[in-house]
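The complex appears here minus one protein chain, its other protein chains still in place.
== chain A ==
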Amino acid sequence: MMSLMIEAEGVEQRERVRIEAGGIDLEALLVAWLSEILFRVEAEGWAFGDFQVDEISDTSVSGSGIGERLDPEKHGVKMEIKAATYHMLEVGEKDGHWSAQVIFDV
């Protein structure tokens, strides 16, 4: 999601921002997590290059985004994202790996 909005590779890892989210099931949880990150970027002006999850269950997650203050000159703004949607949303584990498909309204 970050690389849709900015040039995420150019983000320096200077600060850590706590991020928490909850949802009624795993799919809703993923959308809530992404929505929370989107809020931090758009409203609070953060650019994240990496993320860390500390605790996770089927209905809650907490961790942090690692990055710096958003600077359109430095980070090369590409597009705004309106929302993470439930459209064709898939979250699941297969062969020991977790993968997800999320469609963003841009």
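Going forward, a contact is a pair of C-beta atoms (placed from the backbone, for glycine too) under 8 Å apart; a residue touches a chain by one contact, two chains touch by 3 or more; residues count from 1.
By our rule, contacts and distances are computed from a predicted model.
Of the names listed as "ATP-binding cassette domain-containing protein", "Energy-coupling factor transport system substrate-specific component", "ABC transporter domain-containing protein" or "tRNA-splicing ligase RtcB", the one that matches the UniProt record for the absent chain is "tRNA-splicing ligase RtcB".
Only one residue in the set A:1, A:17, A:77 or A:91 touches the chain that does not appear here, and it is A:77. Although one chain is not drawn, the whole complex shows that of A:1, A:17 or A:89 it is A:89 that touches it.
Only one residue from A:1, A:28, A:56 or A:91 touches the chain missing from this view: A:28.
Considering the complete assembly, chain A touches the hidden chain via residues 5-6, 23-25, 27-28, 32, 35, 39, 41-45, 70, 72, 77-80, 82-87, 89, 103, 105-106.
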